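Note that this complex is displayed minus one protein chain, with the remaining chains in position.
Then we have chain A:
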């Protein structure tokens, strides 16, 4: 990857200044990134879709060599979750302290419970929930609820109490877009 960091944040996305963003990261419209979130794209680019929530101390790290890491829309990465999956679909909930290992992939409507792990060889089918200490997984009939109210509230409240990430550096998203 290029040595210069090319961070591109959409104008309506809220990214706190304490977030640690390295390498080529594209964050699209409506995302909310809390303080102390780590985006590490030094080994490969990270493309984030729309309306995702990244809670405090979440770590998004691309450990592949040059392969892009793609995150869809309406996902929630909860506090202290670690994700280095090559692909995360839409409407997923990655629980507190959950781990997505290198090279795994998560499709849509999945839920990874608190402290659970998705191992590197796993590819989660749609609507799979991973739970319990032994990382049991099964297909659910209950969809994850997208939370427009929560993200709306966060978009409103975060700028009043936090400095936002490089307001001047923010680039319009029209130029670079993540392949979905």
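Criterion: a residue touches a chain if its C-beta (ideal position, glycine included) is under 8 Å from a C-beta of that chain, and two chains touch if they have at least 3 such contacts; residues count from 1.
Here is the rule we use: contacts and distances are computed from a predicted model.
Novice: Name the absent chain by its UniProt protein name; which of "Adenylyltransferase and sulfurtransferase MOCS3 homolog", "Exosome component 7", "Dynactin subunit 4" or "TITAN-like protein" is it?
Specialist: "Dynactin subunit 4"
Novice: Among A:8, A:52, A:81 or A:111, which residue is in contact with the omitted chain in the full complex?
Specialist: The one listed residue touching the chain not shown is A:111.
Novice: List the chain A residues touching the unshown chain?
Specialist: Those residues of chain A that touch the unshown chain are 95, 111, 113-114, 129, 131-132, 136, 138, 140-142, 144-145.
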